[in-house]
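All protein chains of the complex are present and in place, except for one that has been dropped.
Chains here go by letter, A and B, matching the order in which they are written, and residues are numbered from 1 within each.
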Amino acid sequence: MGFGSFLKIFTPKDRVFYSLFEEVSSNLTQMGDIFHKAVNETDFNAREALLKGLEEWEHKNDEVTHRIFIELGSNFITPFDREDIHYLATSLDDIADYIWGSAKRMMNYYINDVDETMLGFADIIQKAIIALNKGVYGLRDMKDLRAITEACVLINSYENEGDDMLDKGMMTLFSSNINPVDLIKKKDLYQMLEIVTDKCEDAANVIESIIIKYA
Amino acid sequence: MGFGSFLKIFTPKDRVFYSLFEEVSSNLTQMGDIFHKAVNETDFNAREALLKGLEEWEHKNDEVTHRIFIELGSNFITPFDREDIHYLATSLDDIADYIWGSAKRMMNYYINDVDETMLGFADIIQKAIIALNKGVYGLRDMKDLRAITEACVLINSYENEGDDMLDKGMMTLFSSNINPVDLIKKKDLYQMLEIVTDKCEDAANVIESIIIKYA
Partner (left out) sequence: MGFGSFLKIFTPKDRVFYSLFEEVSSNLTQMGDIFHKAVNETDFNAREALLKGLEEWEHKNDEVTHRIFIELGSNFITPFDREDIHYLATSLDDIADYIWGSAKRMMNYYINDVDETMLGFADIIQKAIIALNKGVYGLRDMKDLRAITEACVLINSYENEGDDMLDKGMMTLFSSNINPVDLIKKKDLYQMLEIVTDKCEDAANVIESIIIKYA
């Protein structure tokens, strides 16, 4: 079933992909935690410092992602289908980009009053990344397929929560008397936060398709 | 020419993909009809009921799309290239998502005055989906390639109409004295409606690329 099984004997070289994906996934976990801490931080300067700190993590992640693509180009043997590696690397990189993008919007748009919607998204994103981390680490030995599947199902449910959070946030904005410019700022931020949960789901979908083929 | 011809002997198992795509396509036809009816419905409560009803169709479609990906992961033999199945399933699923997304925006943003642009989009979307349905059903026996091609050409022309509709709608908004918050709402809705036509074109492009390879 699938091409994977007979390739499993070529282990030494292709192991590098597991390590690289685990590194990306650990970085994302840090980013999810920092963003959550920032949004819950009431002191303005402390929050700005936390948000600014995310840029370095995003850069770090860019480099690891770039290494994944280099390895993909130069390795004939890969532990999963080449396009799955490509999609997984891309969607994990997108998660980092959009978390940092959300942080940047908070700073550049001068959004200083953290509201329920932002707090809710920070929660959902942190939890989705923790589940994603389990999924990514599970790929190395594929011993506990049920745990990987459960992590993916969980991420899908967080993405649904993100959709509802966005709907609720927009309804609140549009039924409030907020001035148009502040509405634009918050709408843009909410939409970017929702994309973070979409990208977690994209990554989960790739992981699911990997384990279906190699089970 | 292409890999397809010699695979055609493996019919029993790979037939499942045709049925699943046809199911998705029939669901989309329903969604196009319901959205069209909703936008043309003058009674507020009746319109809301129709718009709300689209959620169920979107969920139904999600499930069939999920089954396509499961089959794709577990079937070694597929009737077309694996990536074409992947892209077709994704773009059809996107159509359902963005129709439901447009309906949700109308409700959540409290957009109650249906205008020419919305009516125009509902027309274009309904027609594009009817053409798409012909294209999808044509894939099973590939007997009438000219009819499939004509359907794809038609969908491309509807996508162009959608572009023009968006341009005209935006020019109207920006040259009107509409208040900024209402402008934001309508702009967002128009843009999502235009994406529906883009996704129809994406699906048509996959269908075209399938028949080029297997003709």
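Here is the rule we use: a contact is a pair of C-beta atoms (placed from the backbone, for glycine too) under 8 Å apart; a residue touches a chain by one contact, two chains touch by 3 or more.
The model shown is predicted, which means the values in this text are computed figures rather than measured ones.
Residue B:184 is the one among B:20, B:125 or B:184 that touches the chain missing from this view. Of the residues in chain B, those that touch the hidden partner chain are 1-2, 83, 167, 170-171, 174-175, 180, 183-184, 187, 205, 209, 212-213. Residue positions on chain A in contact with the hidden chain: 69-70, 72-74, 76, 83, 104, 108-110, 179-181, 184-185, in rising order.
As a working rule, only the chains that are shown with their structure count from here on.
With each centre defined as the average position of its C-alpha atoms, the distance from chain A to chain B rounds to 28 Å.
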